[in-house]
Structure formats: C-alpha cells, structure tokens
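What you see is the complex with one protein chain gone and the rest in place.
Our next item is chain A:
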Amino acid sequence: MSYQHIEYRVDQGVAILTFNRPASLNSFNAEMHAEVRDALKSARRDAAVRCLMITGNGRGFCAGQDLSDRNVAPGAERPDLGQSIERNYNPMIRALRDFPAPVVCAVNGVAAGAGANIALACDIVFAARSASFIQAFCKIGLVPDSGGTWTLPRLVGHARATALSMLGDKIGAEQAAQWGMIWSCVEDDALYDSALACARQLATQPTRGLALIKRALNASSTNSLDQQLDLERDLQTLAGRTDDYREGVAAFMEKRQPQFQGN
C-alpha cells in the first residue's frame, strides 16, 4: 500500500510512523485511518522492528477526527459515531497497547481530541515544549474516546482527568510532564532527536522482555494483586526462557556489554 497521509519507514530497528496531513494538523480522515492500520500491521509483522516511534509533520501532532469528514447538517440523519470508533479508533488504540515492542511518541505540537489520546496510549511520550494536549471533545458535546477516559485517570488521577475532560482546557507539555501525564518535555528543536535516540536505544534491548513488561503493566489496571502476582509468575516464566535473558546474565557474569537479539 502506498501512503498519502502518513510516512512510514524502518531504520535501525525502529519503525517510524509520521502523521502527514500538516495542512489540517494531521487530523484523521478515513484514508488516513486505513493507512495507519496498514502501517501498524506491517510494523507488527516485521521481525526487524524492535521499537515503534510515532510523530507528526508540521505544527501539530494530531488534531483527532477531521470534522470536515463528518456531515452534521440540520435535517441530515444523525451520525453513528460508534461505528467510526469501532472501525477506526478502537483498533488503532488496541494495536498500540498490544504492540509487541515499546512504542515511543514524539508530540511535536498540538495534540487534540483523539490525537491527545493516541499519544497517551503510547508507552513513552516525549513532547516539545511548545506542544499541548487538549481533551476537546466536551466542546462539541462528545465524550473523550480512543481510551482517554481510561488512560487519563490512571495517568493524572481522577480530579485532573475530570477537569481536563469537562473543561477542555489546554495543558502545556511542561505541565503534562510535571503531572506525570507524559514522560518528558524537551526543547522543540531537540524533540525528534531525543525521541529517536530513546527509540534506537530501546531497539537494542531485550524486545521480548519489554513486550512482557508492557503486558504486565497493561493488565495491572484491571487485576487484583493476587491476579497480578500470578500474571508476573507466568510472564517471568516466559521471559526466563528467552535467549536475551541468558545473554543478559552471561554478559553480567563476564563483565561485558550484552548483545541482545530481541528474542
């Protein structure tokens, strides 16, 4: 599939997916959804990919749904937004959460609506100092989607999640980092390189182990302590069977740098 609305390339173990509709702040239309779906599928299947990085071209990271793609004229049939979510947004969020390697996000500008929540669904989020996050849904009578009502309370607590969702106030990158909503706020011109350096570093690490860490952390939000202890036991069983674990221990004993293969 050739891409019009995104860019995708794999470089030194890192798959880089860049939203590329800068004229409309990288907001999503149906074609862009299809392309992102395709790219995520490719990244998942590609054994060379040991980290995924997501960013945007231009001033914005992603402004969520392109509203010009929606017909809300008076008298027109009322839209079924559930269908678009079921078909487009939910599979994307699930694909990011289930992605079997770390997902690094570089938020280069405004992240609004679903755009904010796509960023928050990633594992490690960097944002440029000038970037901002807006839960814009309430401004047009909607509910935060793409996992926002799930990720926000977990990242910033119930009170802040509620106010962000109901007021639709913009929160800057620096504040977001202070609140623990994202990992790191960096200078605008250092954003891309910082995020890529992090992604490249992650791509040299024990990928299978990192994927299992992600699985455990994802499950923790709905598990009891007992269930989580059982899960940790099972995931550690799997991690202990990897070649990278053996290499990690051997390198430690031999006081040398480990060479991880990602399996």
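We take it that a residue touches a chain if its C-beta (ideal position, glycine included) is under 8 Å from a C-beta of that chain, and two chains touch if they have at least 3 such contacts; residues count from 1.
In this text, contacts and distances are computed from a predicted model.
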Absent chain [UniProt protein name; select from "NADPH-dependent glutamate synthase", "Cation:proton antiporter", "2-oxoisovalerate dehydrogenase subunit alpha" or "2,3-dehydroadipyl-CoA hydratase"]
"2,3-dehydroadipyl-CoA hydratase"
Which of these touches the unseen chain: A:Leu155, A:Leu235 or A:Ala251?
A:Leu235
When the complex is taken as a whole, what residues of chain A touch the one chain not shown?
215, 231, 234-235, 237-238
